[in-house]
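I'd like to ask some things about the structure below.
Removed from the display is one protein chain of the complex; every other protein chain stays in position.
First chain written, first letter: the chains are A, B and C, and each begins at residue 1.
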Amino acid sequence: MESKIPVGILGATGAVGQRFVQILADHPWFEIASLAASARSAGRPYGEACHFILPGDVPDRIREMPVLPLEPGIPGKIVFSALPADVAREVEPRFAAAGYAVCSNASAFRNEPDVPLIIPEVNPDHLALIPEQRKTRGFPGFIVTNPNCSTTGIAMALKPLDDAFGVEKVIAFTMQAVSGAGYPGVPALDIIGNVLPYIPGEEEKIAREARLLLGRVESEAQVPADFQVSAHANRVPVIDGHTICLSIGFRDPPAVEEAMDVLRAFRAPAPVRELPSAPVYPLALRPEVDRPQPRKDRDAERGMVVTVGRVRPCSILDLRMVVLVHNTLRGAAGGAVLNGELLIAKGFVS
Amino acid sequence: MESKIPVGILGATGAVGQRFVQILADHPWFEIASLAASARSAGRPYGEACHFILPGDVPDRIREMPVLPLEPGIPGKIVFSALPADVAREVEPRFAAAGYAVCSNASAFRNEPDVPLIIPEVNPDHLALIPEQRKTRGFPGFIVTNPNCSTTGIAMALKPLDDAFGVEKVIAFTMQAVSGAGYPGVPALDIIGNVLPYIPGEEEKIAREARLLLGRVESEAQVPADFQVSAHANRVPVIDGHTICLSIGFRDPPAVEEAMDVLRAFRAPAPVRELPSAPVYPLALRPEVDRPQPRKDRDAERGMVVTVGRVRPCSILDLRMVVLVHNTLRGAAGGAVLNGELLIAKGFVS
Amino acid sequence: MESKIPVGILGATGAVGQRFVQILADHPWFEIASLAASARSAGRPYGEACHFILPGDVPDRIREMPVLPLEPGIPGKIVFSALPADVAREVEPRFAAAGYAVCSNASAFRNEPDVPLIIPEVNPDHLALIPEQRKTRGFPGFIVTNPNCSTTGIAMALKPLDDAFGVEKVIAFTMQAVSGAGYPGVPALDIIGNVLPYIPGEEEKIAREARLLLGRVESEAQVPADFQVSAHANRVPVIDGHTICLSIGFRDPPAVEEAMDVLRAFRAPAPVRELPSAPVYPLALRPEVDRPQPRKDRDAERGMVVTVGRVRPCSILDLRMVVLVHNTLRGAAGGAVLNGELLIAKGFVS
Partner (left out) sequence: MESKIPVGILGATGAVGQRFVQILADHPWFEIASLAASARSAGRPYGEACHFILPGDVPDRIREMPVLPLEPGIPGKIVFSALPADVAREVEPRFAAAGYAVCSNASAFRNEPDVPLIIPEVNPDHLALIPEQRKTRGFPGFIVTNPNCSTTGIAMALKPLDDAFGVEKVIAFTMQAVSGAGYPGVPALDIIGNVLPYIPGEEEKIAREARLLLGRVESEAQVPADFQVSAHANRVPVIDGHTICLSIGFRDPPAVEEAMDVLRAFRAPAPVRELPSAPVYPLALRPEVDRPQPRKDRDAERGMVVTVGRVRPCSILDLRMVVLVHNTLRGAAGGAVLNGELLIAKGFVS
């Protein structure tokens, strides 16, 4: 790639927006050309407008960039969106209508039948919805979304198992990090030394999005996979990294070792595995009896790998296992950036 | 009761032993007559031998009591045992053989066919194993055990549901407090800002003990209930209070409201509900969408109530819910003391 | 006291307001007659308007009480104010002007020369400012304040030492709980596994208020004590309880044992020590080398005692020690209620 592709970040000052900045500051294909945020921040240098909550510093070049308003016209071919759902619902279509490729981490359009919900290693072919979306909505650009953070971990672990053994039933118990709620997000008074057994909307998102991701696109429409998902979503006092316990029932139940072999061997299809943010193996299998753990495993492969451990039988369904996903990297900003890379590789953006 | 019944505490200096001291220091029926611990502590005043880890102070009278060795002959009709399993296995039979009623919190004898595993509100009739135990083992005394801390919460929530609707399948996902591992127990380096998705032996204990507790005693033998339990046990950075998510399948699946009514109405059988440590209603149902929570609910009714919330449908089994149990009170020392009270009420100790 | 004195709570739905509800629900002298809060809450039952963040439940009677607007006319002779400083500045004078005795936990009027800043055990005589305040401001009622949470602990520990040895210099280093910042307050993302070495305005409040509390009232004006205080304020991941390390220089430096004797012997003056919320000994001295600790010591004497430990020499000043105060009980709502009791005992309210 001779020169980098200019990209913008919508909602650049928030928790996920900062992750976009961190990932894109040194990206081999993309160059941050614009940072946009709500009226409150617009007009100020990013370094001032943004209360940076990640370790390390805002890169010098980015620090001085002005925050622009959330209006089409800002530099960039792709815009990565870290907007809150309600803002995204209004703003993202304006960008698609102005010709931008919108890679959105927001939940606003994840339910729309013509908007692809993509994990490149899982369902890159769902990009086939883009022409339909453009036609229906009259967009010169388009919107592509990545799933909810927990769902990303679940769907990536399920994908090779579903291909090999046919997933029929999934019970998912999550222990989610506080960064998943954005900033300021969860009050310390609620979560230090405590567990919150409820995250608004999360259980429904997991059930719906997991089936879409493992479903197929047929005659320009999404057909969800026909397994059932029942989720229990919990918040725990962890900074980053969602830990998820799964009980899974299969059409052709594998032995533990067969399942482990399939998880270990999982590779993305050819165009995906060469993307710069894609790990060689999307799943890492830990042999230790007490792994994965969020603090020890979340940063593996720059937070882009999903770690699986404790694969063992389940006396109710067929297998139990533990899955860990870095919720603001693979499960949010990193997932959206990987979608952006896929769009390049597939020729949707050039 | 004119004068109090003298009791001893085995393993009095450990984490659960300290809870026994705290509960029994002002008990209406029992009086601490002896404190026993390993050779390292024996001979020193309790206040010196014990690194007290609970808030508040060792009561003055107790502080000066000498720690005795773990040998029969110490004052007390009942001994409450907070011994580690390997020590309990050796020491508890010696006490039973010397005529003591041993109320053990240890797991050492929970598997023996002739040793009752008791939650008074759930299966007080299992005390019927005592004569058999005495006969088989030639004990003038006997051993009674209470279940594992997580199992206590699970079994108490399942009991009224099983009676009404027939429990068939249970998937239990636990988020357990660090006090469950004793002291020093879990290293801070392992758990601050982290989750450990494994607790040695815990998943097996939950599966086995839940079925024993809801089973029956027939011709002097325990017959486990025939439902299946599959558990996922996790450690989280919480001091006290185990939070457990359940997915439950029933023979006659109830509507959510029916299940809630049954949980709310649950009462212990007549002799149990008058015991001094028994809450009027063993289960508390919280209406809030984000309860129970360990820090807010564990101390309800002096830690003896089990709190249930978020009863809702499950798309794989029938119902989902969240259960909270104070693991070192109801789930350990408090459960054993309640067993001691039941022994008095039933005439096994006088 | 034949019948209880009706009191109101201003800002009843916030973190400190909830502590007022908790303390006053069973108070021997006071009865909650009204609950007032901002327009957003007014008109709704307290149980609905308030997201209760304390363990346990809102008492049934209180739950149904309507939240009233922040306007004089609400039932109560005393109003306890948990208002934010900016709201307090406007609302509290309106109540004093309408004849109420205002016991305020807000910082709004702590700097006014005619408004008493009171810890009953430390400077009950400062109530002598009330007549001056009434005259100057034309209030039929009046405003009395209690100090900042950290300062409360510091001033109580310094008082007997100052009386006996003359405090000249104080370096105070605080490790403050998150509840001190109210609710929602500190974001979990900022504080889990972290320390924040800055609390806005806190260091200045400590320096100023400590000198006022140990100062005197002369010709109807406050004369601050003339020692210096330098504070370092930090936030740590603790729910309740501020831990404070002190290095103190004296005019007549005591030996460690002398200082400990004086701390241990400290009693409030006669009318104060009989107040229902006053502990018999305002200071508790712990002998253990690693105490006080917030989780173990904050709740001693219903959170109203200040715990001191580790009294030892300082090579720069004279003595080092550690002080612990429950920041939302003694350091906030409990301190204000004790001030209210003092007003009764001294005849300012009848």
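Details
FYI, a residue touches a chain if its C-beta (ideal position, glycine included) is under 8 Å from a C-beta of that chain, and two chains touch if they have at least 3 such contacts.
As the structure is a computational prediction, the values presented were derived from the model and not from experiment.
Among the displayed chains, contact with the absent chain in the complete complex occurs for A, B, C. Within the set B:G73, B:G185 or B:P269, the residue that contacts the chain not displayed is B:G185.
Touching the chain that is not shown, out of C:I171, C:A278, C:V325 or C:L338: C:I171 (per the contact rule at the top).
For chain B, the residues touching the absent chain in the complete assembly are 15, 53, 178-179, 183-193, 237-239. Interface residues of chain C with the unshown chain, by the touch rule above, are 169-171, 173, 175, 193-198, 207, 228-230, 232, 234, 236-239, 243, 245, 247, 249, 289-296, 309-310, 314-317, 320, 322. Those residues of chain A that touch the chain absent from the view are 54-56, 192-193, 239, 295-300.
Methods note: only the chains that are shown with their structure count from here on.
Interchain contacts join each chain to each other chain, per the touch definition above.
Think of the whole protein's Cα atoms as having one middle point; the chain whose own Cα middle lies nearest to it is B.
With each centre defined as the average position of its C-alpha atoms, the distance from chain B to chain C rounds to 40 Å.
Measuring from the averaged C-alpha position of chain A to that of chain C gives a distance of 47 Å.
Across the assembly, chain A contributes residues 193, 237-239 that each touch 2 or more other chains.
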